[in-house]
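A single structure is presented below for examination.
One chain of protein is taken out of this complex; the other chains stay put.
Each chain carries a letter (A and B) given by its place in the written order, and its residues are counted from 1.
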Amino acid sequence: MAKTNKSEPLFHIAKRSDMTFKKAILVRVIAVVAALVLCAIITMITTGLNPFTVYGSMAKGAFGTVRKSWITVQDTSILLLIALALTPAFKMRFWNIGGEGQVLIGALATSAVMLKLADHLPNPLLIAVMLVAAVLAGGIWGVIPAIFKAKWNTNETLFTLMMNYIATQLVAFFIIVWEYPKGAGKVGIINPKTELGWLPKIGNFMGSKYMLTIFIAVLTTIAMFAYLYYSKQGYEICVVGESENTARYVGINVGKVIIRTMFISGAICGLTGFILVAGIHQTITTSLVGGQGFTAVMVSWLAKFNPFIMIFASLLIIFLKKGAGEVATSCGLNESFSEILTGIIIFFIIGCEFFIRYKIIFNKKSAKGGNK
Amino acid sequence: MANTTPAVQMKNITKRFGLVTANSGVNLELYRGEILALLGENGSGKTTLMNMLCGLYFPDEGEILINGKPATIASPKDSFEYGIGMVHQHFKLIDVLSAAENIVLGLDEKLDIKKASAKITEICNKYGFDVDPSQKIYDMSVSQKQTVEIVKVLYRGADILILDEPTAVLTPQETEKLFAVLRKMKEDNKAIIIITHKMHEVESLSDRVAVLRKGKYIGDMRTADTNAAEMTDMMVGRKVVLNIIRPEPVNPKDRILVNGLTVKSEDGITKLKNVSFTIRSGEILGIAGISGCGQKELLEAIAGLQSVESGSVEYVDDKGKREQLLGKDPKQIRDMGVALSFVPEDRLGMGLVGNMDITDNMMLRSYENGHGPFTDRKTPQKLAQSVVEDLEVVTPGINTPVRSLSGGNVQKILVGREIASAPKVLLTAYAVRGLDINASYTIYDLINEQKKAGVAVVYVGEDLDVLMELSDRILVLCGGEVSGVLDGRTADRNEVGLLMTKVGGNSDGKN
Partner (left out) sequence: MINLVSFIPKAVVQGIPLLYGSTGEIVTQKSGNLNLGIPGVMYVGAISGVIGAFNFEQAVKSYQATHEAADTFLTVFVPMLSVMIPLLSCLLGSLIMGLIYCFLTVTLRANQNVTGLAMTTFGVGFGNFFGASLIKLSGADVPSIALTTTSKYFSQKLPFAETTGWFGKIFFSYGPLAYFSILVAIAAAIIIKKTRVGLHLRAVGESPATADSAGINVTMYKYGATCIGCMIAGLGGLYYVMDYATGVWSNDAFGDRGWLAIALVIFTIWKPDMSIFASILFGGLYILYLFLPINIDHMEYQQLYKMIPYVVTLVVLVITSIRNKRENQPPASLGLPYFREER
């Protein structure tokens, strides 16, 4: 019955806890570099450019002119804001992949106020009401799945996913209600003559119209860092995420924390929607967020939920987007090229985590087990 | 011993997990037609060793021979092929599947539930089991689940059986039934290993005993040639003279009155039935009972973590004022000014957060004390420092995640934090489980110090000897009911043992 001539497994995998911080960073850097090299090779094959030209041309796409640089920074800020919004939920192990919908609902609330109350309120008050409406709308959109999670443990990944498309259709509905001119199928620029409800420029220089967005993003980053790492609520989030039993043991109301955290998460998404409409586009479309709600999930995760590292992660993604877009357009190819490159980079970074958390032990018959 | 070639021979086996060495150079032999008892304290590496036999772990070093031939057991599948079957302490069953589906899981034959059910019934009839093949696992009691596990192994025709603490969850009658089955299998010339740390089970069942201590193989001998005292010596390494100090309680006053407490689990099973007793200041109340008799629910009900059907838990303060604790969560209890500390059974799953460092874990009880919306990190840092120093916690620093510490050090951190808040009531569940002798004594001393300081201490333990030397009074639970309350100084070991297995002995709970 017994088979005797079985070969010993070549290697096995063990968990490690001894990797130094420096070494862990090094692994990640190697992964990014390897991914960039692979991206260059793929770009070479599809476009025929040499790798240096590729990255030169990518840099030109993102930072080629002053205006391009400002837009890159602005887009980074938006992605960063959404990633920051999702982070408290993720720290709580609540998979909020509904950022897309929460931003859209915030944008919808902003547009509604902008359209309907512009004639009734003084401009500063109008903007304040827009802001409050956006934050509340986003917050409520985030709280709905949280309530079901807290009460019945309803799967939040699937719930928030569905909420995205409900939000999209809701926006599509209102776009037709508000369409201008009739039959255009789009809202167009809101209050184009009066500029009511438009966010003001800060100062009067090249790029001053981007400043407010950037300023809000910086402020939110710092606030989120303080909130997560130094506040009581941040601590509660962390305990609930690590172990609900422990949270109950010290008297943390788990349901309350889940709902509160998702309100904050949704509210910041709503804020982002507010900026997108009032500060950047002055209109609303169903593709306003453009999948950034999903990209932000990856940004937050790549940064290991650290707000400051998220700045770099969002910059990397936006750089790829702008850069690859430039390369593709200049070669007459489609801009979606950037998404291919983004995908590849993310594959590499998430893959490399393995080498930080685990080690492979090769079984050498003669050696002493090879544990060191 | 019918055969001279061992069915299983493990030579010089070593297994490490990170920095922890679970087994080091272990040798073990098992023959057909014998029952081998594998003895050792908690954490001595018994389960790890057996997991290498059944293919869950792969040894870092060493060699395994089955029927005298070298064998490579890299997966559970390999292990089945060698005729090895293991009944794990934590059942390996899938809740949403039926008994029959679970039993045939992993086999290669064509799926035919009808045929399988017939074979299962046949096995059940042969050994006197009672299993409904179509019943879903989530509908079953613990002992039914264990029966399914054993039938599973038999169904596969295993002739080398490993049982990991099979009696921990069984009633005495169920245990006797199981032993009868095992003896029958022995007569069938099967080789059986049973892991246990109950001496009377070793003596009544096994032919031979092998002892592990701290991952090392200490030795083996025929059961007939040894006795409980010698085996205990081998297990713990030196003669156990427990000699736990038991100071006289000073001015004991009623602290917590538990009256008619009844608790049902989520699936409607009665866990505690009409339990009444008193916890007094300056006294240690020991709670004895076989595992799963309601100890966990009892402590959690007092600590505000368990919803209760009926009854009352009242806290009596120094002035004699009574306050109801039931229906309040731990935070509300704390806000009432009741200083209640709780060392739960599940240290990393409930008492501590494994991935947080020592400082952050100290903060669990005090994070709300900071100014405004922010936490205060300085005080817990100091507390962490002093706990590490005072209790001699072995750790690279206070910024080390507690998950990477050993069991004893984790427990010191938990107990250290819980007594740092100057409690009036201290509840402890299995405070020394998995700890070595030295760490255990540190914990006993800490508990005694609390008692001397006038704290009302509840000590739930599994080691009867310790319980009887430490406690002033002993409350015995059986099947969720109080079967007796005894004086710790005069109680007799046999008496406690009897009460543990006898429902409703002295259920009014007064002594």
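Everything that follows uses one rule, which is that a contact is a pair of C-beta atoms (placed from the backbone, for glycine too) under 8 Å apart; a residue touches a chain by one contact, two chains touch by 3 or more.
Since this is a predicted model, take the numbers as computed values, not measurements.
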- [ ] Decide which residue listed in A:118, A:170 or A:254 touches the omitted chain of the complex.
- [x] A:170
Task: On subunit A, residues whose C-beta touches the chain left out of the figure - done: 12-15, 46, 95, 97, 148, 152-155, 157-159, 161-166, 168-170, 172-177, 291, 294-295, 297-298, 301-302, 328, 332-334, 336-340, 342-344, 346-347, 350-351, 353-354, 357-358
TODO: Against the chain that's been left off, what residues of subunit B make contact? List them.
DONE: 17, 54-57, 75-77, 79-80, 86, 88, 92-97, 101, 104-111, 136, 138
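The working rule: only the chains that are shown with their structure count from here on.
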Task: Separation of subunit A from subunit B, taking each centre as the mean of its C-alpha atoms, in whole Å - done: 45
Open item on the list: Per the contact definition, I'd like the list of subunit A residues that touch subunit B in the complex.
Closed with: 1-4, 6-9, 12, 14-18, 226, 230-236, 238-239, 242-243, 245-246, 248-253, 361, 368-369, 371
Open item on the list: Quick check on the complex: what are the subunit B residues that touch subunit A?
Closed with: 14, 16-19, 58, 60-61, 66-67, 69-72, 74, 78, 81-83, 303-305, 329-334, 342, 344, 346, 348-356, 360, 363-365, 367-368, 370, 373-375, 377, 401, 404
